[in-house]
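A protein chain is absent from this complex, but the other protein chains hold their places.
Right after this comes chain A.
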Amino acid sequence: MDKMLLGRYINGDSLIHRMDPRGKLFLSFYFIVIVFLCNNWETYVLMTAMVMLFVKLSDISLGFFIKGVRPLIWLILFTVLLQIFFSSGGHVYWHWGPFTVTDSGMTNGVFVFCRFVLIIFMSTLLTLTTTPIEISDGLELLLKPLTKIKVPVYEIALMLSIALRFVPTLMDETTKIMNAQRARGVNFGEGNLIKQIKSVIPLLIPLFVSSFNRAEDLATAMEARGYHGGEGRTKYRKQEWKRNDTIAVILFVVLTIALVVLRK
């Protein structure tokens, strides 16, 4: 459980770390959208080069990004295999029952793989260089216009930041309670299915109980300090739009134009 990397912030002071979280958030989403413009080698090479540039600029070793792909590797391989065996068109290399392997199927497989990896690298970049609190603050600011149509943006942002804040706490708690129950003779992940399901109960109930208690304490503490959401609430952490954010946006505009020109 300690090995989970996706979503773990790594302290640093690179160009990417110093970007405005709003800029990073928006551009990360935007990147995911324009990945779908890619449909040939030129466009994928261009996007890969961009991502590599960002990874370089972030001063974080490539290993962290590759580890981010690992948890999803089976999903990716499954999708790639679907592409390879069930695409039609182009030269047929192999044929058996419903399965056909064609050259366009192979190319599609490679493209799908690249698409996954690019998206994962980009979202890992966001979470590695932005603290959870910055992400939820940034999201709140980006979504602020939606309050006009009665979307509870402040509440959503608060829920998100509380959830993100308590992920590590909950993981610690899980390890502790698992240890305590192991010491009382529970074997997690052993025995038949019924046994395994039963062994989850002594873990889940204490986790629920402590989460509810914690939620109650948190609510009391927030009320005691006069918390009220939304309107008129000022922020301790200001987010500032800086020059490198503008440069990044321009870079993305150029990138989009290049993609539109290069794609088939």
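By our rule, a contact is a pair of C-beta atoms (placed from the backbone, for glycine too) under 8 Å apart; a residue touches a chain by one contact, two chains touch by 3 or more; residues count from 1.
Methods note: contacts and distances are computed from a predicted model.
Asks: Which of "Carbon-monoxide dehydrogenase small subunit", "Choline transport system permease protein OpuBB", "Energy-coupling factor transporter ATP-binding protein EcfA2" or "Sarcosine oxidase subunit alpha family protein" is the UniProt protein name of the chain not shown?
Replies: Of the names offered in "Carbon-monoxide dehydrogenase small subunit", "Choline transport system permease protein OpuBB", "Energy-coupling factor transporter ATP-binding protein EcfA2" or "Sarcosine oxidase subunit alpha family protein", the one UniProt assigns to the missing chain is "Energy-coupling factor transporter ATP-binding protein EcfA2".
Asks: Can you work out which residue in A:Val69, A:Ile177, A:Val249 or A:Leu262 touches the chain that's missing from view?
Replies: Residue touching the chain left out of view: A:Ile177.
Asks: Out of A:Ile205, A:Ala221 or A:Ile257, which touches the unshown chain?
Replies: A:Ile205
Asks: Of the listed residues A:Asn40, A:Asn187 or A:Thr220, which contacts the missing chain in the full complex?
Replies: Checking the options A:Asn40, A:Asn187 or A:Thr220, the one contacting the hidden chain is A:Asn187.
Asks: What residue numbers in chain A mark contact with the hidden partner chain?
Replies: 2-3, 61, 63-64, 173, 176-177, 179-187, 190, 201-202, 205-206, 209-210
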